[in-house]
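Note that one protein chain is taken out, while the other chains of the complex remain in position.
Let's look at subunit A:
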Amino acid sequence: MILSLKKDLIKINREQDVVLLRNRTKEFAVKIKMGLVNQTKLITAASELVRNMLRYGGGGEVSVEAVTKGRDNGIRMIFKDSGPGIADVNKAMMDGYSTGKSLGLGLPGTKRLVNEFDLKSELGKGTTVTIIKWANG
């Protein structure tokens, strides 16, 4: 079972919020003594997801949470937007697929950088991505 230790909600409306979210994520990761490489992976993943949220989802809200499971501590982050949703999630998860003329790396790359990754999307309703990075994962 995953227990929550501390949680913060951050509203994402403009590009400067990306930096704000990164800093907050770093604070949380440092607090649970996550190593530098894992911190870097987590913050990079968060950065990708928050950019998607701004670019495709019209902004939204991110929760950053310190969680614990048995002896493991980790950071859980939930990215929730009420944008148009993703028509074909399988496609969106493929390397190189982008509707924004970009590299199409964000989603598949994020999945590789974290320990747990879950994407739920409904057309016309929005998209929610949940990730967990364990301190020693």
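Throughout what follows, a residue touches a chain if its C-beta (ideal position, glycine included) is under 8 Å from a C-beta of that chain, and two chains touch if they have at least 3 such contacts; residues count from 1.
In the analysis below, contacts and distances are computed from a predicted model.
Novice: Would you kindly match the missing chain to its UniProt protein name, picking from "FMN-binding glutamate synthase family protein", "Urease accessory protein UreF", "STAS domain-containing protein" or "Sarcosine oxidase subunit gamma"?
Specialist: The chain we cannot see is, by its UniProt record, "STAS domain-containing protein".
Novice: Of the residues listed, A:K33, A:K91, A:R112 or A:K125, which one is in contact with the missing chain?
Specialist: With A:K33, A:K91, A:R112 or A:K125 as choices, the missing chain is touched by A:R112.
Novice: Just checking the interface: what residues of subunit A touch the absent partner chain?
Specialist: Contacting residues on subunit A, toward the hidden partner: 15-16, 18-19, 22, 36-37, 39-41, 43-44, 47-48, 51, 95, 102-103, 105-106, 108-110, 112-113.
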